[in-house]
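The other protein chains are all here in position, but one chain of the complex has been omitted.
Presenting chain A:
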Amino acid sequence: MSAVSRRGKIRGDEGRRDKYSVLLPTYNERENLPLIVWLLVKYFGESGYDYEIIIIDDGSPDGTLEVAQQLQRIYSSDKILLRPREKKLGLGTAYIHGMQHASGNFIIIMDADLSHHPKFIPEFISKQKEGDFDVVSGTRYLGDGGVYGWDLKRKLISRGANFLSQVLLRPGASDLTGSFRLYKKEVLQKLVEHCVSKGYVFQMEMIVRARQFKYTIGEVPISFVDRVYGESKLGGNEIVSFLKGLLTLFATT
């Protein structure tokens, strides 16, 4: 698709009111899901934007779906949509699956484990409007952004990996592996179609492909509070698969 026709389509959308569909892929998030939904409802309510929350649960054995159904009864099925799947199938297909039923013209993706705080969403939205950005990405590495609950080793790996990726890929965005982002719906659709990576690298590929397709990217500093419940992992395996993914992107984009 050329830049011209894409612009045209965006203009055509301006007549209708903006709506934001939040995609929440979950796996064993029974503890966190009610809390993240409560926070989303709170901040969307305060800011007055039109929204819906789409929960894509991949057959969690801990009863995440059951708690999601309770939330749907509390907040109505207009606001909370359930799109469960039988078993764990990658993140990319979760986005496709969730988007099929999304009625918003913007899609917000975030983690359901409370490491991404919904208070930043109104900032994402105003940043998007400011420059008519195709993608707005949360960043831990700029301005007031940061992390909580990381030791020195974790910070060193994160900064080192980020520096290496910046040198090799020059992606025009400071946080490549973050997964708290806002997309125009058709932009996310196109990106997901073209992204093949898994895990951390998937988020990186999304932003690198965005640059490749000449989409514009805005950034909002976010604080990343590491998993309050459950465990966060970053072992040798993650690092090896990250490097493999990085080199694959280096050679193919």
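Please note the rule applied: a contact is a pair of C-beta atoms (placed from the backbone, for glycine too) under 8 Å apart; a residue touches a chain by one contact, two chains touch by 3 or more; residues count from 1.
Convention: contacts and distances are computed from a predicted model.
Colleague: Going by UniProt, what is the name of the one chain that was not included in the view, given "Dolichol-phosphate mannosyltransferase subunit 3", "60S ribosome subunit biogenesis protein NIP7", "Cytoplasmic tRNA 2-thiolation protein 1" or "NADH dehydrogenase [ubiquinone] 1 alpha subcomplex subunit 1"?
Modeller: So, among "Dolichol-phosphate mannosyltransferase subunit 3", "60S ribosome subunit biogenesis protein NIP7", "Cytoplasmic tRNA 2-thiolation protein 1" or "NADH dehydrogenase [ubiquinone] 1 alpha subcomplex subunit 1", the name matching the hidden chain's UniProt entry is "Dolichol-phosphate mannosyltransferase subunit 3".
Colleague: Which of A:P34, A:P84, A:G172 or A:G199 touches the chain that is not shown?
Modeller: The single option touching the absent chain is A:P34.
Colleague: Which one, A:K19, A:R85 or A:H117, makes contact with the chain that was left out?
Modeller: Reading the full complex, the residue touching the unseen chain is A:H117.
Colleague: In the complete assembly, which of A:S47, A:S223 or A:S241 touches the absent chain?
Modeller: A:S223
Colleague: Under the stated touch rule, tell me which residues of chain A contact the chain that is not displayed.
Modeller: Chain A touches the chain not shown through residues 30-31, 34-35, 38-39, 67, 70-71, 74, 114, 117, 141, 144-150, 152, 155-156, 158-160, 163, 167-170, 223-225, 228, 249-253.
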